[in-house]
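All protein chains of the complex are present and in place, except for one that has been dropped.
== subunit A ==
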C-alpha cells in the first residue's frame, strides 16, 4: 500500500495544461483569417469526410484542432444548442458569442473536474454585416476565451504559422489572396516548406453576401483552381522581389 502523495494544485493544473498542449501540438495546424467578403477557414486535413471545419448556424462556423472525438463532441453539442435556441427564439438570436461562452464553460468544467483535460482548441467565427462586426473567438482547452482579430493559427506549430501569417496578412484581402496567405502560413509548419495540395486542405468560408446560411465549403475543382491562382500570384510576387529568400523554390 503506497502512501498518497501530496501534489499541489498548481502542479496538477500545470501537468494537465502541459498534457493538453502536447496533444494539441501533435496534430496539424488550422488557420482562420478575415478577408473582404467574410471569414476564411483553412485546415491541414487529409480526410475529406472527417471535418475540422463545420457549420454551426447561419452566420456561425466552427474550426478545431486536436483530438477528433473530443472536438466532434463539442461540434455536435454546438449544433444542437444553436438549433434549439434559433427554433425557440429567432434565427437572428443565435450568436457566435453565445456559442463561444457555452464552449468555454464546457471546456473549463472539463479541465478542472476531470483528470484528463480535452486536447482541443477551437474557434467560433461569426460573420457580421461588415468586417468590423465579424467576430472570431478562440477557446482553449482550459476554457479561456480570446477575442481575435484579423487572423489566427492554432494546433501543430501554431507559433511558426502565426509568424508566417503576420508577414503577409493585410486587411481587406480578396478571397484568393487570403487563401494564398493561409497556404503560405500552413506551408511553414515545422519550419520546413511543404507543398500543400488541394487534397490535403480543408477550406471553407463564411460568406457575408450569401443569403440564408453563409457557410460554404470550397472543394473539388474550385479549390484546385483557386490554389493554382494563388500559386501563380506567389510566383509573380517572388519574381518581383528576388531578395526574398524563397525565390528559388518556385515551380
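Keep in mind that, in the parts below, contacts are C-beta pairs under 8 Å (C-beta built on N, C-alpha and C of every residue); 3 or more make two chains touch, one makes a residue touch a chain; residues count from 1.
To be clear about the criterion, contacts and distances are computed from a predicted model.
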| item | value |
| --- | --- |
| Candidate names "Phosphoribosylformylglycinamidine synthase subunit PurL", "ABC transporter ATP-binding protein", "Proteasome subunit beta" or "Transport permease protein"; UniProt protein name, chain not shown | "Proteasome subunit beta" |
| Residue touching the undisplayed chain, where the options are A:76, A:163 or A:239 | A:76 |
| Option touching the unshown chain, where A:55, A:207 or A:234 are the choices | A:55 |
| Absent-chain interface as seen on subunit A, which is shown | 49, 51, 54-56, 73-74, 76-81, 83-84, 86-88, 101-103, 105-106, 108-109, 212-213 |
